[in-house]
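One structure below.
Left out: one protein chain. Kept in place: all the others.
Take a look at subunit A:
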Amino acid sequence: MEATFLMNNLWIVVCTILVLLMQGGFILLEAGSTRMKNAGHIAGKTVFTVGIVSVVFWAVGYGLIYGEGNAIIGMSNFFYGDATTMGEGLAGSVDFLFQLAFAAIAMTIAFGGFAERAKLVAYVIFAILFSVLIYPVIAHWIWGGGWLAEHGKQDFAGSTVVHLTGAMAALAATIILKPRIGKYNKDGSSNEIAGHNQVFTALGVLILWVGWFGFNAGSTFGVADAFFGFVALNTQLAAGAGAIGAMLMVWAVTGKADVPTTLNGALAGLVAITASCAFVEPWAAVVIGLVGGAFVFFSMRFFDKRRIDDPIFALSVHGTVGVWGTLSNGLFATPELATVGRPGLFYGGGFEQLGVQILGVVSCGVYAFIVSFIILKVMDKTMGGIRVTEEEEIMGLDISEHGGYGYPENLTPPQSKSGA
C-alpha cells in the first residue's frame, strides 16, 4: 500500500482521537462553569449523549449526510458497515469516525443551553432528534454535496456546520427552558451565578484548545505538503489572540480582568478561526482571533441583558463568534489560499464571497433554530415540560436526575448519618 495513503489515514485517526478528547474539555468547561450540585450530572450526561450520537450517527446520520440523495438530504449508506469503501482518499471507516466525532461536538455545544435545569430524559430524546433531523441536514448542505456545497462557501472545519448549528439549538433551548432560578431579579437586573471551579474551566479550555488541532488541522484530510501545519499555526495564533482580546476588552470596560471572560476569549479565537484557518494568512488569524475575543465579551453582556440565561456561554462562544468566523473569510481569504470560493474583500475579491458566507450563515442558522425550537416546544408540551421542577433544580440535578452527588462529601443530604 502507498505510504501517503497510510499516513493520511493515520493522521486522521490521530485527529479523530483529538476531536473526541474535546469532549473531555467540554466536561471540565461545563462542570467548572456551573454549580457543584450539578457537576456529576453535567459530566455524566456528556459521556452518555456522546454514546447516543455515536449509535444514531452509525444508524442514519452518516447516510443522511453522505448518502446518495438530492440537494437537501442524503438517503443511502444507513447502518454503516461496508469497510471496503473509500472516501476522500481515506479508508471509509476512518472517514466515518472522524465525521462522527464532529457530530458529537455539535451535540455537546447544543446541550450547553440545557445546563442546570433540563430533565435527563429531555437530553436523551433531543440527542436522537438533533442527530437525525438537524445536524445531518446542515452537514449535507455544506459537506455532503447539498445546495450550499456547490455555492463556494468557505467553512474549512465547520464553523457553521458544527458551531453555529449547535449554538442555534442551544439558543432555542435557553429560550424555552427560561432562566435558572435566582438568575434575574424582579427589577430585571441579573445576578452572577458563579461556576464552582475556575481551574476546571481553564483546564477544559486548554483541552479543547489541544483537541482543536484535530478539528482544524485534521480537516485537511491528509498530510500532503504538510499543509496541516499551516492550519495548526493559524489555529494557535487565533486562540492566543482571542484570550488577549477578551481580557483586554473586559478589563477596559469593567475594570476587572475577569477570568471566565478570558477563558471564553481563547475559545472564541478557536471558533473564529475554524472556518478560515486554511484560507487566511497568519496575521489575519491574529486579527480574527482578537476580534472574536472582543466580540465574545460584548455578546455575553448582550444575552445577559436580554434575559437569556446561557450558563456556559455557548451562544456567545459558538454562535456569535461562529458567525464572525464564517464571515471573516469574506474579508480575509487570500487568492492563493482560496481553493474554494473567491478571495475576500481585503484582497480585491469584492463583496461576492462575503455574500456567499452570509447566505450560508443565515440559511443554516435559521434552519437549525426553527427546527430545534419546534422539536423542543413539542417535547415541552408532550412530556409535561422539559425542565425539572423548582424543588429538583434547587436540590441539584445530580441528586434529582441521577440519585447521587458528583461531590458526595460536600453535598451529603442533611438527614444521612455520617460516621460514629
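By definition in this document, a residue touches a chain if its C-beta (ideal position, glycine included) is under 8 Å from a C-beta of that chain, and two chains touch if they have at least 3 such contacts; residues count from 1.
The rule is short, and it goes like this: contacts and distances are computed from a predicted model.
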Looking only at the UniProt record of the hidden chain, which name from "Lactate utilization protein C", "Cytochrome c-type biogenesis protein", "CBS domain-containing protein" or "ATP synthase subunit c" is the right one? "CBS domain-containing protein"
Which candidate, A:6, A:121, A:252 or A:359, sits in contact with the chain we can't see? A:252
Would you indicate which residue among A:93, A:190 or A:334 is in contact with the undisplayed chain? A:190
Residues on subunit A facing the left-out chain by the touch rule are 185, 187, 189-192, 251-256
